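Let me begin by presenting the structure, written as structure tokens, before commenting on it.
For this view, one protein chain was removed and the others were kept in their places.
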Amino acid sequence: MTRRVKEILSWYDTANAGVRTNLARIMNHGTLAGTGRMVILPVDQGFEHGPARSFAPNPPAYNPLYHFGLAIEAGCNAYAAPLGFLEAGAAEHAGDIPLILKLNNHDVLLEEKDPASAVTGSVRDALELGCVGVGFTIYPGSSFRRVMYEQLREIAEEAKAHGLCVVVWSYPRGSGLSKAGETALDVCAYAGQIAAQLGAHIIKVKLPSAHLEQAEAKKVYEETRIPLEPLSERVRHVVQSCFDGRRIVIFSGGAKEDDATLLGEVRAIHAGGGFGSIIGRNSFQRPRAQALELLRQIMAIYAT
Amino acid sequence: MTRRVKEILSWYDTANAGVRTNLARIMNHGTLAGTGRMVILPVDQGFEHGPARSFAPNPPAYNPLYHFGLAIEAGCNAYAAPLGFLEAGAAEHAGDIPLILKLNNHDVLLEEKDPASAVTGSVRDALELGCVGVGFTIYPGSSFRRVMYEQLREIAEEAKAHGLCVVVWSYPRGSGLSKAGETALDVCAYAGQIAAQLGAHIIKVKLPSAHLEQAEAKKVYEETRIPLEPLSERVRHVVQSCFDGRRIVIFSGGAKEDDATLLGEVRAIHAGGGFGSIIGRNSFQRPRAQALELLRQIMAIYAT
Amino acid sequence: MTRRVKEILSWYDTANAGVRTNLARIMNHGTLAGTGRMVILPVDQGFEHGPARSFAPNPPAYNPLYHFGLAIEAGCNAYAAPLGFLEAGAAEHAGDIPLILKLNNHDVLLEEKDPASAVTGSVRDALELGCVGVGFTIYPGSSFRRVMYEQLREIAEEAKAHGLCVVVWSYPRGSGLSKAGETALDVCAYAGQIAAQLGAHIIKVKLPSAHLEQAEAKKVYEETRIPLEPLSERVRHVVQSCFDGRRIVIFSGGAKEDDATLLGEVRAIHAGGGFGSIIGRNSFQRPRAQALELLRQIMAIYAT
Amino acid sequence: MTRRVKEILSWYDTANAGVRTNLARIMNHGTLAGTGRMVILPVDQGFEHGPARSFAPNPPAYNPLYHFGLAIEAGCNAYAAPLGFLEAGAAEHAGDIPLILKLNNHDVLLEEKDPASAVTGSVRDALELGCVGVGFTIYPGSSFRRVMYEQLREIAEEAKAHGLCVVVWSYPRGSGLSKAGETALDVCAYAGQIAAQLGAHIIKVKLPSAHLEQAEAKKVYEETRIPLEPLSERVRHVVQSCFDGRRIVIFSGGAKEDDATLLGEVRAIHAGGGFGSIIGRNSFQRPRAQALELLRQIMAIYAT
Partner (left out) sequence: MTRRVKEILSWYDTANAGVRTNLARIMNHGTLAGTGRMVILPVDQGFEHGPARSFAPNPPAYNPLYHFGLAIEAGCNAYAAPLGFLEAGAAEHAGDIPLILKLNNHDVLLEEKDPASAVTGSVRDALELGCVGVGFTIYPGSSFRRVMYEQLREIAEEAKAHGLCVVVWSYPRGSGLSKAGETALDVCAYAGQIAAQLGAHIIKVKLPSAHLEQAEAKKVYEETRIPLEPLSERVRHVVQSCFDGRRIVIFSGGAKEDDATLLGEVRAIHAGGGFGSIIGRNSFQRPRAQALELLRQIMAIYAT
């Protein structure tokens, strides 16, 4: 157990030993074991965007075993997916990598101005599949946010009582926000704070842009001179907004990008004190060898 | 236990022994026993379309015992029906054929743009009736889809905990889709993926047309050159979309068709790697002898 | 136990002994004991239409004991009423007549295009009051039908588990139907089928008119030449639509009619294979002696 | 135990001994003990109309202990109030007077066309506070009536199972009724019938006017010549509408009136066979001595 992992665990000292054990399992697995940084492979895009949009660019990825293998060989800290994908490989790969069961999901067969995810799995499912934690998405800004916060509250209480850690995807969306507002700095920081206040152990947000969305917040950002550039400063502000860095905050990559951009973002996350990345489409939508190489480069940045 | 059945069961290795036993019962029953292919007789049309539209073309079919007899004599792998129909024959035919209790249903006395089914039975009902599994319909694309996904989640967890397998009818419908979109290739594939991610053991979808519904998906289908013809290739794509073929996917016939068309479709399902058919109206809406002959021909195709 | 009662009970062979005992109690009580036909007195009009509209024409009927006495002296097979009415007489008349607790009710102080009944009693209430069964109304065609089907599902499961039989009033209403459509032959037959599929032991529908409501159904009725006249043929079609006669189907009288019409309807129900009548307003809205005489005549028809 | 109290209790012979004991406690307490008549002090106006509108006319009434004292000294049969008011005095006045916990309440900070009350206490609260019963308001005529009926059903079942009696305030309101209709004779009678059918032991309605609201009911009132005058006849009709007088029906005073009017109403209730009054604002909104004198006069009328 490294000093850094011990330090991070100390921030979670109201959590029971089960939760802390599972947080340690994530931090002590894979290439970045012991560094306090993490790279997680999430594969819920089959549900969220449909199978062809997700897997046709790299057809072996239709197979749920592919992702277990990729996450394990790449040395990711954990693999996160919905019920079906984990049911399809958790027995074959029992003990190979920490698993996170994504407990709610959303599809795009009906687009709605105010989105909500459906609960698609349970804490009991996570326990039976040998997971270290559960994942849950909230959409702050949606008119359904209260439903999602209350579902998370119930699930988080049950998960914690069973020693599982709670990972929250906090993605602002909905009729209260402009498209640019979904990744605005003030909004991303707020989304992180909400997840933290809801009791998340690990918080996943999008990389913030330099846009400021809400008028009252904008005034404060300008008065208090919170820096909007460079990206690393925005990362630092989001991390600060999650209990002054006393919660693990990781950042998502979003749509497939060119590698230089992506690695630049990772360097900014690293420089700004972010705890790591969730890399989905940028890894499983390319041939396996290329994905392993990319993940190797990303982890190399975080390992420094 | 054939090698093929063992192989299929191996994909469900996180399921408990009860679930796997019941999957095996379906695969090892009737004419197609041991082949890994299956033909299931479903009779929920009395609820879904009304009794006269369903049974007047062949009046003996008003009698619930008729369908038990037909499924047994034809050598179907299983018989699926709502609560009332199973209550009316499960004792008399105890042990004669694997039964699947359809746990939700929809009627057409009020047409709605965004449909939803009502839950009409329970896991406890299924256990008391000696069933091997439960059936549940979801309508991806309906604004009520979250309600249905969450009902399924709860029912599936309870069913699995009691050793029952879970069969999901995944029929895209609702205000988000055009009429043609309900059977579009991209939409059928997506519907299959959703059912698989929700933890279905057996997935039932409609035969896909060559139409592509969603703009973002269409782009990917064209870029990655997913073949739209012939039908067997579309079947192959849907099967691939259900965990690369690691889930049992069967196809429905829809409205009554001429036999040549129907048998052509069955050949395409067979050629494309589909696991079988659900044949309802095409069997029970004709005289019994003709139905038995048609089912014999269908099974002959799958048995090759 | 007559051969006919044994035959009818045989259709319910998946029901537990408690349920079958209570069905037998209804069939073996009163004037029509052992015939397999039944006349039930239902008195929920005080709730459904208001007390004055229901009881002012015959003021002794304000008193809940009046209806117990009427049903007992007339030799009805059972008496059905809401919680309050049964609470007011079930102890005084313990053991005198099979009781059915009506578990949901609707009032007309606010008319709505899409009606729903409120649940107003429980299975536990029915057990404490010594009832043989519970009654429940569904309105197929209402936008609230899913709510009612799901309430019935839950109540029916609990009732059956406690050995109570389930009587379903299936009355099509709502924005999906024209006024004439509420008693259309296709709609009444469909309503009976839905109740049967929901697991009802006794199904109560309205007497069907010769109107056909739904276009797709009308086509089938015409193609398959289902007879629309006389009334007895329509009764026969509804009975056939309820599992080919393997469920007890009884018919309601509706508003107060002249006796000749009413007795003509009873003869048609009898001729068409209906199992009996529910006679409410036509009995309790006239002086007691006249009501007893009318019920005597009705039962005489069924006894032949 | 007087003959009259025994007679009244005999109407509740399906209720368990606990419920009958608590009904007897109400009927055997205070000035009217043993007469079968009752005067109850209800103080929920602080919640329903706000504190100043309720208590500023007589400031000692801001203090919850004031109302306990008033009800006890006046010799009321019971005191009814929401959770907060009972929590503030039930220990100090343990055993001094039968208490009824009002389990739902409504405020007027947002006026709505279709009102509903919020559930603000529980059966468990009532038991812990030593109450003899629970109170619950329904608004027949509101589009939320189903919600309130179903809440009442659940609460009444639990209350009865714990030996508490159930008092229902049945106040027609909502978009289905005109303002005059809220106290129309047909509507008040209907409201009483609904409460009785829902299983209320004590029913509280408003004094009916001679207005008739609903067209179909009006026809029956005219045909059957139900008298609309004097007030005592209207009271008699409402009592008759509550199971022919076999349920305790009491009447509310409404807004503060001059004493002559109020006492005239009490005489009419008495003459028409009503069981008593609920006197709120007319008692606590005047100085204590005057309130005691008024209550003394009211009870004197009922005692004759």
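Going in written order, the chains are labelled A, B, C and D, and every chain counts its residues from 1.
Keep this in mind: a residue touches a chain if its C-beta (ideal position, glycine included) is under 8 Å from a C-beta of that chain, and two chains touch if they have at least 3 such contacts.
All values reported here derive from a predicted model rather than from experimental measurement.
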Task: Candidate in contact with the missing chain, chosen from A:T35, A:N104 or A:Q193 - done: A:Q193
Open item on the list: Among D:N28, D:T120, D:S143 or D:T224, which one touches the chain that has been omitted from the display?
Closed with: D:T120
- [ ] Based on the whole complex, identify which of A:P64, A:G89, A:P115 or A:P140 touches the chain you can't see.
- [x] A:P140
Task: Candidate in contact with the missing chain, chosen from A:G30, A:G133, A:P172 or A:G276 - done: A:P172
TODO: Touching the absent chain in the whole complex: find that residue among D:G34, D:G50, D:G75 or D:G163.
DONE: D:G50
TODO: Provide the residue numbers of chain D that touch the chain removed from this figure.
DONE: 44, 46-47, 49-53, 55-57, 59-60, 62-65, 82-88, 90-92, 105, 107-112, 116-122, 124-125, 128-129
TODO: Determine and list the chain A residues touching the chain excluded from the picture.
DONE: 11-15, 140-143, 145-146, 149-150, 153, 157, 172, 174-177, 186-187, 189-194, 196-200, 214, 216-217, 220-221, 224, 226, 237, 240-241, 243-244, 246-247
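By our rule, only the chains that are shown with their structure count from here on.
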- [ ] Give me the rotation angle that lays the C-alpha atoms of chain A onto its copy chain D, rounded to the nearest 5 degrees.
- [x] 145
Task: Separation of chain B from chain C, taking each centre as the mean of its C-alpha atoms, in whole Å - done: 35
Task: Chain centre separation (chain A, chain C; CA means) in Å - done: 57
TODO: For chain D, write out the residues touching at least two other chains, lowest number first.
DONE: none
Task: Graph class of chain-chain contacts, one of line, ring, star, complete, other - done: line
- [ ] Please give all chain pairs that are in touch with each other.
- [x] A-B, B-C, C-D
